[in-house]
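Mind looking over this structure? Questions follow.
Yeah, one chain of the complex is gone here, protein chain that is, but the others are all in their spots.
After this line comes chain A, so read on.
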Amino acid sequence: MAVSTRRLQKELTEITTAGTPCGITLLKADDFQTWFLTLEVLGESLYQGEVFALMFRFDSQYPISSPAVQFVNDETYQPPIHPHVYSNGHICASILGSEWSPVLSVIAVCITLQSMLASCKDKTRPPDNDRYVAHAPDNPKKTRFVYHDDEV
């Protein structure tokens, strides 16, 4: 069995037996290509009462290769307004690009994004949102993001 399948099976087993951390639920994981999870920031934050959905896409080299992760943007879910989240749902976070490590699981990515939202002090879109969204590739892994120290 491929390493990617073995690993995702284990992650799924852990989610279904041990459960997910607070504010994170598994929405859909019918195969080992695309998973959906919901994300919500508990406690006091700029996102109180908002529920977001994350889409994870895995290629055959997962977990050596990072998953393509983005916020869902459809009739039910909209991406959070955040300086590192584009209105098409793409996320600029180094752990999804150059700092990716297979020690991060799907749940660990969710928790990191949850804490990114929880610590946000300025609910705005990235300054280059419109230009980016107009030309963005379908898969956010095809974008070469430039990462800066997270001050937001």
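In this section, a contact is a pair of C-beta atoms (placed from the backbone, for glycine too) under 8 Å apart; a residue touches a chain by one contact, two chains touch by 3 or more; residues count from 1.
Methods note: contacts and distances are computed from a predicted model.
J.: Just go with whichever of "ubiquitinyl hydrolase 1", "ATP synthase subunit gamma", "Geranylgeranyl transferase type-1 subunit beta" or "Cytoplasmic tRNA 2-thiolation protein 2" UniProt uses as the name of the absent chain.
T.: "ubiquitinyl hydrolase 1"
J.: For the chain that's not shown, point to the residue among A:L37, A:L54, A:V69 or A:I95 touching it.
T.: A:I95
J.: Which chain A residues would touch the chain omitted from the figure, given the whole complex?
T.: Touch set of chain A with respect to the missing chain: 2-3, 6-7, 10-11, 14, 18-21, 60-61, 63-65, 83-84, 86, 90-95, 97-105, 107-108, 111-112, 115-116, 126-128, 131-132, 135-137, 141-150, 152.
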